[in-house]
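As you look at this complex, bear in mind that one protein chain is not there, while each of the others sits in place.
For chain A:
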Amino acid sequence: MAAISPQATFEGDVFSAPLVHTDSNLLTCMEPDYKPFIPANSLRRMTRLLKMGLTTALQSIRDSGVEAIGPIVTGTGKGSLQDTEKFIREIEQYKETALNPTPFIQSTYNSVNGLIALQVKGTAYNNTFVHRGFSFENALLDSMMLLAEGAPNTLTGALEEMTAEHFYIKSRIGFWKPTPTDSRQLYDQLSPGSIAGEGATFFVLTGTPTPNSKAVITGFRMLYKPTAAKLAEGLAEFKEGIDLVLTGRNGDSRYEHFYQQADTLFPGIPQLSFKHLSGEHDTAGAFGMWLAAQVLHTQQIPAQWFPMLKALPATINRVLLYNHFYGEQHTMIVLERV
């Protein structure tokens, strides 16, 4: 697995990397040097999201030790916004004539999938899910079904970028906090809205554990706009033996009650939240899954990222990841130690 995020997750040691924070309501990705991953002649044409997505996918394949990648399945809420914005701006500027082909081609949601397939010479199933806060989760569900049908492995991931224009549009409809908020204080300053983020996260999934496996997915459920009773029922299904609850809490007072419901259902079980690390976006759940797998694999928690951390169990065998996107798309994933 691999992740490019606002934190130093791609290179180096996550346990010594300092906590990256912001007071501008936007967490931007720490991007690596792409040259070792992408040929210069291809790199010149790619915008940020394409570089981030392709590089994370390639690093994830290297990390897995898998030689031949099977199906490539991704999720994205918005795809390459930079290309989409450029293409739309040029339609207006040049009165629908003389339009550059590159931003048009790359503005399609599945362009990263295509680039990955070209780079690894993958000719298997290739699909991108665009379902807002369920984009990554549908990619994950599809991958699990492909594995159940006999696929040797899947490359499964999520990608999202934030642009100045998109940040502004979303701020107009109340996605972000109206005043600058220190990301370190995100959970203490409850008010409408959250802080924005972005990221690319990839996993190589297999039907049975391999020597390189980091964690096992043993439970998965998606709920769309659940009532309090339905949510309680869904969370209760995964109550058994949980050592740590990882939530997508994001400081938004309008939807905090969902996470408070999880608090009451898991009394005494340690809980951590990850949106002060990743920011909020359609596929932030993929970062949560990366973090859960990282904790299970290393049996450590990057302490500098969680100054609120008090005590943890000696061993962490089972983690429940609970995330929702602005109260609509709710996801529960149980990950266990291999």
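Note that a contact is a pair of C-beta atoms (placed from the backbone, for glycine too) under 8 Å apart; a residue touches a chain by one contact, two chains touch by 3 or more; residues count from 1.
Assume contacts and distances are computed from a predicted model.
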Hey, which one's the missing chain according to UniProt: "Acyl carrier protein", "NADH-quinone oxidoreductase subunit K", "Glycosyltransferase family 2 protein" or "Peptide/nickel transport system ATP-binding protein"?
-> "Acyl carrier protein"
Could you list which residues of chain A touch the chain missing from the display?
-> 40-41, 44-45, 94, 97-102, 105
